[in-house]
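Removed from the display is one protein chain of the complex; every other protein chain stays in position.
Up next is subunit A:
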Amino acid sequence: MLENARSGHSAGPLGMADLLAVLFGHSLRHRPEQPGWEDRDVFLLSNGHTAPVLYAAMAHTGYFPTDELMTLRRLGSRLQGHPERTALPGLENTSGPLGSGLSQGAGWAQIVRDLDGRPDRVVYVMMGDGELNEGNIWEAAMYAAKYRLGNLIGIVDRNFIQIDGDTEDVMPLGDLAGKWRTFGWHVVDIDGNDIAAIVEAVDECRRVTDQPSVILARTVPGRGVPYMEHDHTWHGRVPTSEQADIAVAALTAEGETR
């Protein structure tokens, strides 16, 4: 997709692929053929630059044909560079400029629980770790804790990179688990590329109903592509066609052994 679009972000989406595979393939209560289903769980992508992995998860679970993935960032495509909720059924939010997704998620969670009387409907908000630099995230974190939004689950892609370098050099996040706990959240810290651990973490968070939960998912940016893994310079660029061939071969080989 990214090679074809010739612009976009590579490392983040690859690192998050296991998380979205579990969510869209297992945890989310949803009907891809009926995106507006009123009993659905809600997934919001707050770190919108990782849109390619969301599109891939949606296509592979039946929201739209997988062929359409190759239209990413083309004129007229429903697959905008950053998610655009009015462009594609199933997208719940618009994002790109960072930091606003958790507020939307808190609003969703509160409305379905308190006005609709449906605390069983869960709202998931995916965030990047660099995104936590934005103050808006912490405004929402306080709000969700105040109203004990137990049906809100945040997921932080803890990959330790952002555009200008390592997160701990650009703006240190330090004890992230401690920060969220202090803000009143239930915290689960996992290997975000371990399928079983992701499943278990989501189940645990769903059992916590008197406070919001956050999964700190430690992921490998560029996961599965040896030349991209852990390299922050791959945050905002795309592979050449030769590099893309190597990446697809590596991912395919790993997929066959997993």
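Rule of thumb we're sticking to: a residue touches a chain if its C-beta (ideal position, glycine included) is under 8 Å from a C-beta of that chain, and two chains touch if they have at least 3 such contacts; residues count from 1.
Here is the rule we use: contacts and distances are computed from a predicted model.
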Undepicted complex member, UniProt protein name, chosen from "Sulfur carrier protein ThiS", "Transketolase, C-terminal section", "ABC transporter ATP-binding protein" or "Electron transfer flavoprotein subunit alpha/FixB family protein": "Transketolase, C-terminal section"
Residue among A:Arg73, A:Arg121, A:His186 or A:Arg223 touching the omitted chain: A:Arg73
Selected residue (touches chain absent from view) among A:Gly96, A:Pro119 or A:Gly184: A:Gly96
Residues from subunit A at the interface with the omitted partner, ascending: 4-8, 48, 73-77, 79-82, 84, 94-99, 130-131, 133-135, 162-164, 169-171, 236
